[in-house]
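Of the protein chains in this complex, one is absent; all others appear in place.
Letters are used for the chains, namely A, B and C, taken in the order the chains are written, and counting of residues starts over at 1 for each.
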Amino acid sequence: MEFRLTEDQHSLQRALRQVVTDRQPSWQELTEVGLFQLRVPEPEGGLGLGLPEAVLAFEEAGRAVLAGPLVGTEVAAAVLGLDGRAEVVRVPARGPVLVPELPTLDHVLLLHPDDSLAVLPAAAVDAAPAAAVDPDRPLWRLDGTPPPGERTPETRRVAADATLLTAALQVGLASRTVAEAVAYARTREQFGQPIGAFQAVQHLCADMLARAELARVAVYAAAVSGDEVEIAGAKLLADDAAVHGARDCLQVHGGMGFTWEARVHRLLKRAWAWEQAGADRERCLESLATRL
Amino acid sequence: MEFRLTEDQHSLQRALRQVVTDRQPSWQELTEVGLFQLRVPEPEGGLGLGLPEAVLAFEEAGRAVLAGPLVGTEVAAAVLGLDGRAEVVRVPARGPVLVPELPTLDHVLLLHPDDSLAVLPAAAVDAAPAAAVDPDRPLWRLDGTPPPGERTPETRRVAADATLLTAALQVGLASRTVAEAVAYARTREQFGQPIGAFQAVQHLCADMLARAELARVAVYAAAVSGDEVEIAGAKLLADDAAVHGARDCLQVHGGMGFTWEARVHRLLKRAWAWEQAGADRERCLESLATRL
Amino acid sequence: MQLSDTTEEADFRRRLREWLGKTLPELPAAPDPSDWPGRRAFDTAWQRRLFDAGYAGIHWPVDAGGRGATPSEHLIFLEETELAGAPYVGANFVGLLHAGPTIATEGTPEQRARFLPPVLRGEEIWCQGFSEPGAGSDLAALRTRAVRDGDAYVVTGSKIWTSHAEVADWCELLVRTDPDAPKHRGITWLAMPMDAPGVTVRPLKTLAGTTEFAELFLDEVRIPVANRLGAENDGWRVTMVTLSFERGTAFASETVACQREVRELARVARANGAWEDLELRRELATLAAEFAALWRLVQWNVSEAAANGVPGAGGSVFKLRFSEARQRLYDVAARVVGGEALLEGAWSAQRLQGLSYTIAAGTSQIQRNIVAQRILGLPRGR
Partner (left out) sequence: MQLSDTTEEADFRRRLREWLGKTLPELPAAPDPSDWPGRRAFDTAWQRRLFDAGYAGIHWPVDAGGRGATPSEHLIFLEETELAGAPYVGANFVGLLHAGPTIATEGTPEQRARFLPPVLRGEEIWCQGFSEPGAGSDLAALRTRAVRDGDAYVVTGSKIWTSHAEVADWCELLVRTDPDAPKHRGITWLAMPMDAPGVTVRPLKTLAGTTEFAELFLDEVRIPVANRLGAENDGWRVTMVTLSFERGTAFASETVACQREVRELARVARANGAWEDLELRRELATLAAEFAALWRLVQWNVSEAAANGVPGAGGSVFKLRFSEARQRLYDVAARVVGGEALLEGAWSAQRLQGLSYTIAAGTSQIQRNIVAQRILGLPRGR
């Protein structure tokens, strides 16, 4: 056992952080840096790396709160060998089927509750634009009955990988909330001292970190094992770390986090969106219960 | 509307607090002071008061963490006109039927999940002693199938009143946990100041108070309205205030609360016991949901 | 303890209900939230109707032009208007619930005569200039500066979180007149005309994407000394005194509204299948119990205030529990409606707005400090 980043993994992490941090790289740049080709075999022009590397990359994407159909495009390339932009969309237990970024997509990977998968050319998808809460993640509402799919070992892999990569995004986002909260708490003064000196704020931040760190390790381990139930558990913890973290980050920012400009709210809105992407809480818990 | 204590209610509260505070009055004393005759009509030798007065009295009993079959004895007298010691026992969704204080009882009022009631002479109850976690509330485990009961408006009153009076006990206990935590936090010093000066401890205590106060008002209101669903809501909040409060009180006491002598643990053990007496959480929530 | 109406209260409730039943159908449609002039017109027209029916300033003293109703009647008014779906106080909020009562208590006869009637009749709108970007929960740390120049104060600084600034006629403004005094001591209360030169209003877009609030930028605004309420440097006391006017009713309408929302959510859940989820059903039941209890707490605080003149220390306890229950309500709503929660709509707007409940008017952290130190008597830290 050596459950820590290898030197190569550290390098990958550093390189990606440089590309995505503090700027919004174009889709072209993300493609060039190989974000979607990490797991594609070398003979097919990819980097031939594994799920752990993909998870590290997506953690950085989450930290930078990148927009775009990240998860689906990676999974389409790595698991289905499909080129172009794609998004994995789950038919939820209730409520509408929502497809992010539909007009930019080549494929919609529609996952049914039983994990059967319909691979749809995006142009053939009948959907209407809907006003999304997250301004950086436009949504389209699917019309009519979702077409049926099929179940193969590959489709189960699509379901599991999409959940895991979304969990990685959430872990990155959760770490971002800790960083933003701490930075603000260090400088903002109230009642004559930085608010970060108040125990209430310190404890809020400490719990944020604890949630983010536990989720991070869970996501890394699930990437190494590739186990579906472990992935479900990791997603559960990552969602909690991201949503709860973004919520607390906003609380630390007080009124100043309540403005549109402060951008703290974008962390929360994205955390909410990713919480429903891949397997949601109910589905993860169901999966975990099957092994008890 | 004048939703506050009347002068008579204040007097009753003061008088009872004097009898029960900081001492364990005997059963004889409790009987003499009229704890079980509060609601019995005056022509029958009672005080002819109402549910609000009974709730105020039981709040004081809870604050003093009194032992004995308080709730059943009151309800037996007030609703069923039965003299002597009694306890209301609910047949739970799962697990054993447990009767507190069996050998001291005259009657066991056995409530089935459908609120049908079997009034049993205690001597006829077949049960074996069981080692209780709460040392001041010995338990007997019912053998065999609980005998069936009958449903009348009176039996529904028994169920509702027992739940409400237990909630009143919990409210008193919850207030006690606040008082004990605050008293300790004011005097115990760590790192050069009273621990009550640390924001973390202050916030724990503030939340304890907020839970206790909300539950108190809920219990008072349910006593005035007598409404079954309002009683269920009050019990839910009172259980939370008591159990959570006792738990936090122990945390405030740190290691010193962990000794048998410190007696803080008795608050928690009693709160756990009363949580399961009357309607428990699941039943209260079911009742609340019926009106939604 | 008594929860039911007295004969007088029942009578008051019946008449109010009759009047609402007759009046509400006559109202025009509510304007779009972004149409500020439309909102002002709608809100002031409603206020005028209240005035004509004798319900304006229901809790104001009679000698200030109000109805002088008992706290119980005030509560009945808030409950019934909310249940009937009547308009909110809206643009009249600051005038009726803060600036007005402050002037009624602390104003000279001339100030009362000048400022109070237009508020009651829905003719003048007030906004509040208290909060500043740098001050946050530490309200008394405000830095907007006023320098005396003859018969006027010259005011420079900025304010934030001002509602209805776009359509207000007046602003109740707190300014610092003595920078050397301890922070609560050097503050003065001024009535600022919003059309005074040097006043700039900039809409402030919130995380919900709306511009419910504005920032005020004040650049050497001249405000007559006659517009000062109370003594110079006594503005903190002047402002705080008004809180005693509130008598426990502050969140009454919202509590009634939350109870309605829980019931509505149960209906949605029954319709879309979420009700079959035992965990969600229990969440809804728990919320129902909490808001029912919070309503009882409102009634309790109002009764205490009626008897003792002040609402007591229960306000912080209420706000702590209410803020958290209401935020949880919208989180539960998001689970009930599923994917709809990611789309703009009533529930997601409430969820976003609701994020302010544990921040605005004193964060929950500050509320806990207050409860611990002022109610429980725990010592301040070093």
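Here, a residue touches a chain if its C-beta (ideal position, glycine included) is under 8 Å from a C-beta of that chain, and two chains touch if they have at least 3 such contacts.
Since the structure is predicted, the reported quantities are computational estimates derived from the model, not experimental observations.
K.L.:
For the chain that does not appear here, which of the shown chains does it touch in the whole complex?
P.N.:
A, B, C
K.L.:
Considering the whole complex, not just the chains shown, which residues of chain B touch the missing one?
P.N.:
Considering the whole complex, chain B reaches the absent chain at 92-98, 130-135, 139, 141, 188, 190-191, 198, 200-201, 247, 250-251, 254-262, 264-265, 268, 272-273, 276, 282.
K.L.:
Tell me where the left-out chain touches chain C, residue by residue.
P.N.:
Residues touching the hidden chain, for chain C, are 277-279, 282, 381-382.
K.L.:
Could I get the residues of chain A that touch the absent chain, sorted low to high?
P.N.:
1-6, 9, 52, 178, 182, 185-186, 192-194, 196-199, 201-203, 205-207, 209-211, 213-215, 217-218, 220-221, 223-225, 230, 232-234, 236-237, 284-286, 288-289, 291-292
The working rule: only the chains that are shown with their structure count from here on.
K.L.:
Can the chain contact pattern be summarised as a line, a ring, a star, a complete graph, or none of these (other)?
P.N.:
Per interface graph, the chains form a complete graph.
K.L.:
Centroid from C-alpha atoms only, then distance chain A to chain C, rounded to Å. What do you get?
P.N.:
Computed from C-alpha means, the inter-chain centre distance equals 39 Å.
K.L.:
Show the residues in chain B shared as contacts by 2 or more other chains, in ascending order.
P.N.:
Expected reply: 198-199, 203.
K.L.:
What parts of chain C, by residue number, touch at least two of the other chains?
P.N.:
In chain C, the residues touching two or more other chains are 365, 368.
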